[in-house]
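A single protein chain has been removed from this complex, and every other one stays in its place.
Each chain gets a letter, A, B and C, in the order it is written, and its residues are counted from 1.
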Amino acid sequence: MTASLVAQVAIGGLLMGLVYALVAAGLSLIFGLMDVVNFAHGELLMLAMYAVFEIHAAFGLDPLLQLPLVAALLFGIGVAIYRLLIARALGVRFNTGMVQIFVTFGLSIFLVGAAQLAFGSDFRSIDNGVLSGRTVHLGQIVLPLPQVAAGLVCLLAFAALMAISRTEFGQALEATREDRDAVALIGIDRDRIFSLGWGIGAATVGIAGVMLANFYYISPTVGSNFALIAYVTVALGGFGSLAGALVAGLLIGLVEALTALFIDPSLKQVGVFAIYVAVLMFRPRGLFGRL
Amino acid sequence: MIGFGRKLLLGAALLGMAGGFAPRQAQAAPPDILIGAVYPLSGNAAPIGHDAQQALETEAAIINGHHDVPMLLGKGGGLPGLGGAHVKLIFADSQNNPQIAQSEAQRLITQDHVVAIIGSYTSATAVTISQICNRYRVPYISAENSAPSLSKQGLTWFFRPSPTDNDFTKAMFDFYAAIGKKTGRPVHSVAIIHENSVFGTDSARIQTAMAKAAGIKVLTDISYQASTPSLSVEAERLRAANADVVMPSSYTSDAILMVHAMHDAGYTPKAIMAQDAGFIDPAFIKAVGPLAEGVMSRSSFSIDAVKTRPAIPAVDALFKAHDNGKELNDLTAREVTALQVLADALNRAKSTKNTALRAALRTTDIPGAETIMPWVGIKFDKTGQNIEGNPVILQYQHGQWRTVFPFAVATAPAIWNVGK
Amino acid sequence: MATSPRPNAITRRRTRELVVGAALLVVLALLPLPIAGTYLRGLMVLTLLYAGLAQGWNILGGYCGQISLGHALYFGIGAYTSTLLYTRLGIPPTLGLFAGAALGALAALAVGWPCFRLSGHYYAIATLVVGLMVLLLVQNWGFVNAAMGITIPFRTESWVQLQFRVAVLPFYYVMLGYAAIAWIVAWVVEGSRWGYIWRAVKDDVAAARSLAVRVFPSKMAAAAISGAIVGAGGALYAQYVGFIDPDSVLGLSLSVLIALPAVVGGVGTLWGPLLGAAVLIPVQQLSVAWLGSSGNGVDLMIYGALIMGLALARPQGLVSLFGVRSQAGGEVVDDA
Partner (left out) sequence: MTPDPILRICNVSKTFGTVAANVDVSFDVGRGEILGLIGPNGAGKSSLFNAIAGAETPDAGEILLEGKRISGLGAVACTRAGIGRTFQVVRSFDSMTVLENVMVGAFARHARTRPAMAQALEVIAFCGLVPRADVPAHALTPPEKRRLEVARALATQPSVLLLDEMLTGLTPTEAQAGMRLVRDVRARGITVLMVEHVMEVLLPLIDRAVVLHLGRKLAEGSPAEVVRNPDVIRAYLGDRYVA
């Protein structure tokens, strides 16, 4: 096993890790804001990927150029989900924790069915985007351009999210998160903040979906391939922590790749899960979770 | 919200009553012959199930209609042995779940009174369906389940026209030997990669055994989790092994990912010999485009064998009309043939009684030329396995699948890069 | 001071539950007789199976408030245990099911040991992950036939081996017995010290501690009972379906399916799991039967919409339609 192979695999794992991190970021944001775990998160990713595919098929618009479009679309979907379902789920008097888990779970089943109805069950993929099939050479290391671009865009998206958290709106988010009842007293509209939170959370998944559509196939059930990793990422990083999602995503991408290389590809998720369980032994709220 | 909840409940109750208590009405004379078909129509394997549905409907249209296809029962007009009765398919969704497959098969048998069941693509569902059919003494026609173990369950109502993975894998190694002799560039090593499912694990097991028997080194045997987010490390390991032939057993989604990952790793295997499945799915070809060029797969069907199988163009055209212009492939052709075999047995039995039908199935003897398959013919042994179904090796050349082995039926020479 | 216990709401309610339960048992015992359809009987078998499983989940998830998304693990362990004992050693599943229950309980304790340190969503996701980890390991474990699964061949009609060729009725009574025992276990523990302690732990951990409730052991007790019931259910499932493989007995969707009836019916209530299973399982199976053949996903949409609608419209569960007081006012316990 040569050093360049290990380096190649490690870098590939880290690039995938950035995508995991961005998929997880939206989940983490929403959780941090209102204690809701969105079990339909993977399906938001799936919707974004179909949006990319359909727009590409209809207008020939390259996935990269669709970034703002799909992000905006997903923002709208996120707000709609909040208004139609989550606001109601949070409003119930009993079992709020359980109700929100199963409402979002029902939503995920519903969206898979709806995608099958609307788009059919065939596997789709976009093979003639600007990035498709190109590679980047770094010495002996060869990296596929779509993944490199995905990694870069994910980093930019993280930078944007961090910047947002420093703005006035970010402060309002933070305040809402700290004390959900007190903010009403100082004139912050909680419902509006929550809607925006869902919008931003869904938009980040949208961005991840656009970049994934460049190199991953699309099907109604594609969301579940990433959703599980996203939940583990968020729990490992600490619910509600952006930095946690980033670090955990990178860690998972790396562990997954190295487990596949050194142990056995079919056990790569076991490697990830083992790290997760080990970390939770010592930090029950994840790496960056507030204790 | 409460009102909404009540309405939903009411809806659910109505649904339950409608589904539970309203038996499907069979039409009057000559009554349609009901045949059950259990396939995954939702979930990850849904595209395959959808194609299977269309393939079976295509063959039903041939049997019932008047399309004049030059093969057994191709004249149409129903089954002459049963007074021109039409065959009618009743589909059920297994959701690729053995328990649901079982209860759906049970429903088809006890509620719809189907005379036989055809299915089911995945091995796990085939196990439960074939078991339940055996208990109810209803024939199960396995159209495309290829796990050899299925015909070793000791079931007496199980019939499989298609070859098994044993036959398929044997064809691959026969091909290696033959092409090695022909070109002087034999296969010395293979790399096996398979998903860790029933299908993948079983396939890899047989490949490893046969490689050993043939004196070919297995450089690596990679098992991976199906529907994984990435196969790039797996591709790196394949590249590192650099075997003469890469032998994947994967479903469509992973096949797409794998070929892309190998390309991204800058790795072009000298040869890819696929265990069918995802690699012959039209969605795979569409998704990977030129990267599919040169891929070989075992198959029980060759679309280009039109000279010896004159029915192929007509069936293919009808199937295209049914299924959005998709071309017949190894799976859909086997589904067409499965229904043809069953219809032939019904026709000869002149009865829909289960024992008569089984007796007729056991005496099935269809020459290959009467089907669309390149087989010698269809004849079942005691275990219900067709002993005349000989597989072929296909290669994707210049945008279409060509038969490259056995050389006797080949329509194009194999493009063989091993040893170059 | 008058200290003699006099009939009060609690004892009255519990007596009433017992009477209703007995009456229901009689009704359910007679129900399949006029319903001749094998498919409908099969549907009822599944419904009872899930009623029992959900009752088991409810002990930990409902009464004790630990939302587990990994109960398929205990189910799978029960299924594999009794199946391996039967196919390899010839031990009949009527005995194997107790071994399955015991190992299910042990597994639940093993999972609980690390996971009960976590709270709220962290706990839910940890159970989900541990369950999937075992799924992946079993898929690669040659000793249990890895991903290929195990077939239970039909040998002979036998009550001891729980094998019935085509008759569904015997299995109906087996599952009725299972659901009834799960119900009785729930009834007994609900009225016992554990039942009170679990609900206290669910509602407020700190307050429970101040009343000398040892939180961790009480969660472990709930996990063990819960795991045992679900493990036994797994053993029965294996015998009923005749085939198990990792995906179908250890998968995530099964974990959710075990929890859903309790949630939809009413978490932390005696009747919730039963009622939830009676609604969900027929709807799920019938929507597959009725709409699944179209392959267009409408069955999934209906099922998903039903779950969303019920969870929102009836957060206390369907039991609230019958005026049964939900015992689950608390939120996700968010305090380790």
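Quick notes
We adopt the following convention: a residue touches a chain if its C-beta (ideal position, glycine included) is under 8 Å from a C-beta of that chain, and two chains touch if they have at least 3 such contacts.
Note that the coordinates shown come from a computational prediction; the quantities given were computed from them, not determined experimentally.
Judged over the whole assembly, touch between the missing chain and the shown ones holds for C. Listed residues C:71, C:121 or C:202: the one in touch with the omitted chain is C:202.
Considering the full assembly, C:214 is the residue among C:88, C:155 or C:214 that touches the omitted chain.
If you put the hidden chain back, the residue from C:61, C:268, C:282 or C:309 that touches it is C:268.
One chain is missing from the display, and on chain C it is touched by residues 1-6, 8-11, 191-193, 196-197, 199-200, 202-204, 206-214, 268, 325-330.
Everything that follows uses one rule, which is that only the chains that are shown with their structure count from here on.
Under the stated contact rule, the graph of chain-to-chain touches is complete, every pair of chains being in contact. Chain centres here are means of the Cα atoms, and by that rule the chain farthest away from chain A is B. Chain geometry summary: the mean Cα position of chain B and that of chain C are 37 Å apart.
For chain C, the set of residues that touch two or more other chains comprises 136, 139-140, 295, 297, 299-300, 302, 305-306, 309, 312.
Residue positions of chain A touching 2 or more other chains: 88, 113, 116, 121, 220, 264, 266, 269. Across the complex, chain B meets chain C through its residues 1-2, 4-6, 8-9, 12, 15-16, 18-20, 41-42, 46, 49-50, 53, 90-93, 95, 97-100, 102-104, 106-107, 109-111, 123-124, 127-128, 131-132, 134-136, 149, 153-154, 196-198, 200-202, 223, 225.
Those residues of chain C lying in contact with chain B across their complex are 37-40, 42-43, 46, 136, 139-140, 146-149, 151, 153-154, 165-166, 237, 241-245, 247-248, 279, 282-283, 285-290, 292-295, 297, 299-300, 302, 305-306, 309-310, 312-314, 318.
Looking at the complex, you find that chain A touches chain C at residues 31, 35, 37, 85, 88-89, 92-99, 101-103, 105-117, 121, 220, 228, 231-232, 234-235, 239, 264, 266-267, 269-270, 273-274, 276-277, 280-281, 284-286.
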